[in-house]
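Removed: one protein chain of the complex. Kept in place: all other protein chains.
Up next, subunit A:
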């Protein structure tokens, strides 16, 4: 018997590019069924089967029967070890071109994919950073050698690298609100780049560090006076939630308004109190804005929201026409929708809030664990 079993790794970036590029991808996910049901890699042309690795210890016949004959297979597990184990066995059983996801779902969760959204006046540019594994979206504005980062994840290296590549200095990092689903990198990134960290004061009453107050109506300049970020207090997901109007064209809605859903008001335990704020923000404050604005949210709930080139964006007017959260007949029905039958909470959301307030400082491994699973910040998430 020959054992010239050849397997190779695939980085999260390659997997993401295949998925966004519309390539077919067959995934054999060997995690346990509960973890697989909780979150997995998805996409328009992604097919997947879930067979836990511990069912394949004595042989891979069960997996062989489930694999397509005509395509390469990507084996995925939590951290890589089990996928290598299964990939080797498949290769020894004669399957060619078997690949495994380097770093497993842990790496998938941490990978962020930059997509250009558009040009801004004066040669500026706006980029979206798509954290595909978790459904988080961050933004980076470039103008005249300066940059601002909005809703940065804890993986700040990506943003420092991109800034360096473009010869831009990160002057501002801003969070639309105190996040409950992921650990913010905003403060860290500001410390690393010598920039200013901005946070809405109403979300920051218990924080343990200094920050700049994002007051309603504040205007933050990037690149001298080239680009302006205009802060608009828009409570509801949290009491401090703030939207940003960028260059008069883009509306960064944070966790208030998504492409296919709206934000949930319950992650700080105050759903009843905040439902009214959420209604006022969506049905009055946003209604008063130009319909031509391009909405750029801080999250997406499913791969269906990823548009062309893998970006998540929609015209405000289109969302008023089609987003179910913006089309409730009356406030009573709206209140019921945003306070009853909400999805499960994001994993470790209370510990994540405490971390983002600087009241907890978990080790990096623990931070990864806290962030495992999808964000679940929208009322329609699974």
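Of note:
The rule is short, and it goes like this: a contact is a pair of C-beta atoms (placed from the backbone, for glycine too) under 8 Å apart; a residue touches a chain by one contact, two chains touch by 3 or more; residues count from 1.
Heads up, the rule we're going with is that contacts and distances are computed from a predicted model.
Chosen from "Peptide ABC transporter permease", "TusA-related sulfurtransferase", "Spore germination protein" or "Cytochrome bc1 complex cytochrome b subunit", the protein name that UniProt gives for the omitted chain reads "TusA-related sulfurtransferase". Across the entire complex, the residue among A:53, A:197 or A:300 in touch with the chain not shown is A:53.
Interface note: of A:81, A:290 or A:322, the residue touching the hidden chain in the full complex is A:81.
Residues 32-35, 52-55, 57, 77-79, 81-82, 85, 369 of subunit A touch the missing chain (whole complex, contact as defined above).
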